[in-house]
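Before I ask anything, let me first share the structure, which is written out below as structure tokens.
Every protein chain but one is kept in place in this view of the complex.
Our next item is chain A:
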Amino acid sequence: MNLERLPNEEKLTLCRKYYFGGFAFLPFLWLVNVVWFFKEAFVKPTYTEQLQIKTYVKCSGLGFLLWVAVLTTWITIFQHFRAEWGEVGDYLSFTIPLGIP
């Protein structure tokens, strides 16, 4: 889909849809939002809807970074301590490697 051909109101609607959609535990939707609308929000010359699009892009970016932080922390902890957690670690795992703790 080429954003050039859309009128500004439709761009705003699309950006809003992606922003609200990302709250359903979909951080990649926020990433797509940021990457796709970045030029529209910060590079293009000003137009009426641009301020709202900028807000949405910034919030999506923040949300995505928050998800990245949370997931990285959890993954690091889990990978490091899974063996020590014994039974709990095994019940949390989907596949358990063979032959190593």
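The rule is simple: a residue touches a chain if its C-beta (ideal position, glycine included) is under 8 Å from a C-beta of that chain, and two chains touch if they have at least 3 such contacts; residues count from 1.
The criterion applied here is as follows: contacts and distances are computed from a predicted model.
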{"item": "Per UniProt record, name of the chain withheld from view [\"Mitochondrial ATP synthase epsilon chain-domain-containing protein\", \"FAD-dependent oxidoreductase domain-containing protein 1\", \"Nicastrin\" or \"Translation initiation factor eIF2B subunit delta\"]", "value": "\"Nicastrin\""}
{"item": "Footprint left on chain A by the chain that the document does not show", "value": "86-87, 90-91, 94-96, 98-101"}
